[in-house]
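Can you read through this structure? Questions will come right after.
Of the protein chains in this complex, one is absent; all others appear in place.
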Amino acid sequence: MSKEIVKFGKSPVFFDSFTRRPGPVKTNMHYCPGCGHGILHKLLAEAIADRGIQEKVMLVAPVGCAVMAYYYFNCGCISVPHGRAPAVGTGIARVAPDKMVISYQGDGDLAAIGFNEFIQAANRGEKMSVFFVNNSNYGMTGGQMAPTTLPGQKTTTTPYGRNVEVDGYPMKVCELLNSLDVPVYIERCALTSTANIQKARKSIGKALDNLRDRKGFSFVELLCACPINLRKSAADMNKFIDEEMTKYYPLGCFRDRSAESESKPLPPPPIHDPETVRSLLYPKKLDIGVAHTFRNESKLFDRELRLKMAGFGGQGILSLGIMLANMAKLRNFNVSWLPSYGPEQRGGSANCSVIVSRNKIGSPIIDSSCDLLIAISQTALDKFKDEVVPGSVLIYDSSTMTLPPLPEGVIICGVNASEIALKLGNAKCANSVLLGALAAVLKKNNILEGGDKADFDKVFNEAVFESFSSKPEVIELNRLAFVEGEKAVNA
Amino acid sequence: MEYNNRVLLVGNEAAVYGALLAGCDSYFGYPITPASEVAQEAALLFPRLKRVFIQAESEIGAINMVIGASAMGKRAMTASSGLGISLKQEGVSYLAMYELPAVIADITRSGPGLGNIGPEQSDYFQLTKGGGHGGYHCPVFAPDSAQEMCDMTYAAFDIAEKYRTPVYIMADGVIGQIMETVTLPEPRPPRKDSPWSIAGKREDDGTPNYFTTLYLEHSELEQIRLRLEAKYKEIEKNEQRSVAYKLDDAELVLCAFGVSARVALRAVDVLRSQGVKAGLLRPQTVWPFPKDALRGTLKTAKAFLSVEMNCGQMIDDVKLAIDCSRPVHLVSRCSGNIPSVAEIVARAQEVMKEVTK
Partner (left out) sequence: MSKKFRVDIAFDQCKGCGRCVIACPKKILKLGEKLNVQGYPAAYQAADGCIGCGGCFYQCPEPGAVTVLEIVED
């Protein structure tokens, strides 16, 4: 009696029956007779099985002939938009670092529409292995020119042969990739003779070893047969690849740092525990502010207050607005702060609107009357002077500006804020000088009433403390500037 | 340790807080004005929680990274503005067909083309009518404040997962840039990977271990499309959200979302003081459009006024919702301009004069 043992047979990584494939044929792949994809599929399946990584592999399939790879491979598979496999692979590899991403791509997919996704993933050193089928044409769509088509080669979109003056030269992906610092392994193989296929088998194995061991980005280009589109017999197809294609695409290893590259450790798991999330995201409760029932007594606060700050970009006008918004927040007001953004944001003038209210804030935009205008450039004052109405407070930097005609009843206060700030040794604290001046004006004119007068200084100190809690010297400087601003007005 | 959950945040930052507190695992972004603060804040905070932040090579790269993360059963987000969203649409169409959840914020600016970086609401058609190829819908939230940027992003992850669909946050540039007091929601407890994740599974378990959007047999694809349509009907039935303001006796119904709704609300008060019975319906979802709430106003409404920051897009949905049974008018500004209270009031007065003639 004799028995038979399978020495070479169908890989267990393939499904027994290709039930996902429509139509009656469930044993064969959809590829044309003699297609290089089939050979590569078998080499990949064997390499996955040999390494016992079937459970971990996520195969990202391209658009092109291999779009239906998930009909055959029994592992995690996703068929993705044209050219985007390395980007989808990046998403997978980053959120599930214990998985092993294989990006399987053709020459149109990788070297034309998806070259950016490919080269950028390579440059980030994504932990993935890319297998690149170069068969010198677009197979799935019927044999059009690919970036890899040889000069003079006839395709359905180069019926006169590829004209390098019009279409450029064949794209050498290994060579381009080899200019990057980070890829670990780059090799070009040909699926032609048995000897060449055996070399490819080793390369594929190495790329999967690197994947399993988290070494980094590996890339294997495979010159493949497309006998139906190229209208060649099996023998002529091999000859074309070995003799014509290899002139442009020399076989061999361009880089192999597999041995010296260290396995990268898995990143730490993401934090989702609510208590830890709270401690990392929520600000610590500082010993400032007031009880949630507190209400400032001045009548001023019974209505919505509309405050505008305007000046040059870089003068800190936006931070001045944020400081006021912070002060209001610390006294249980609702606030909105809206910067001017638009062309102005990139240099030139800057302004922001701050609205303070006990109720839900309506429109956050101030385009008519405002309760307060702090203007620290002439342009800004000229631009917004019409929004200043009787009863409005106007604070301006008297060291650099002149007043335009304004309506009766505007409460006007000039303070040479920038000079005072410079004297204190830091131009950046001019904002606090202006706020000190504002405090003085509000108190002097009894706009702030009763306890609110002292509270304004207090809430300023709290806001400064909250904003710069890690920088005591900055807190001190701003407190000093505020006092100087207040003094300057009262002098 | 005691924490403060009331903070001052820019709208774009608030969206990132909403995402993190909703348990978002990953953010993939690309810089663009006026959405860049979303990516910047995500770059700061996601790594702090050991979650994934990647600055992608392109808008296309970003949405495809979202596809990868979502296929692994993780919560994923990206954000951009109009022209970047145009680039992402291919990926969104795939997400719709894979039935994979994702949250995408569109901080809208002016167009077409580069337009300018001023606020506009002209992505309304793009987001509510599908946007990419093939015919699909995505729920679209329209926040009107930094608080809603946070809350709606937080809620969007649940809606996305419940219906297995990409969900948009559509906020005009003002809502993205405005800083307001925001009360932060509670962090979501840790969740398991979504059951459809292809992570580590093989067909032998009886669970599908693949995602595709390719169905070569016409009848098979038709079945899937009909299933998607049924899902969209379900969303339309369940997820319409809106806020009513003084609608009980309103003869003139203003309809506005985003920052223009805040202006329109003030206009309603002014109109009321002038003796016009005006009210405002503010859609919080623009797909599904709050048809039921709008129809509810028909018992008193004599006319409708769509307030928009484009050249009139939502107005179509207003007309459809009420079957054109009342006159529907438009007041709009575009290209970075925002309709003022005065403009809205003036147009409303004209409309009412016409109606009562």
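Points worth noting:
In order of appearance the chains are A and B, and numbering begins at 1 in each one.
One rule holds in what follows: a residue touches a chain if its C-beta (ideal position, glycine included) is under 8 Å from a C-beta of that chain, and two chains touch if they have at least 3 such contacts.
Computed from a predicted model, the values in this text were never measured in an experiment.
Taking every chain of the complex into account, the absent chain touches A. Note that of A:I5, A:V166 or A:A491, the residue touching the chain absent from this view is A:I5. From the options A:T19, A:N178, A:Q198 or A:S263, the residue with contact to the chain not on display is A:Q198. Residues of subunit A that touch the chain left out of the display are 1-11, 14, 25, 27-29, 31-39, 41-43, 45, 72, 193-194, 197-198, 201, 227, 233-235, 238.
One rule holds in what follows: only the chains that are shown with their structure count from here on.
Per the touch definition, subunit A reaches subunit B in the complex via residues 15, 20, 22, 54-56, 58, 60, 67-68, 70, 74-81, 84, 87-96, 99, 116-117, 120, 124, 267-274, 277-286, 322, 325-326, 329, 334-339, 341-343, 345, 361-365, 367.
Taken in their complex, subunit B has these residues touching subunit A: 1-8, 17, 20-21, 23, 25-26, 28, 33-34, 45, 48-52, 54, 56-58, 60-62, 64-72, 74, 76, 90-91, 94, 116-118, 145-146, 173-174, 177-181, 184, 186-191, 198-204, 209-214, 216-217, 220, 259, 262-263, 265-266, 336, 338, 340-341.
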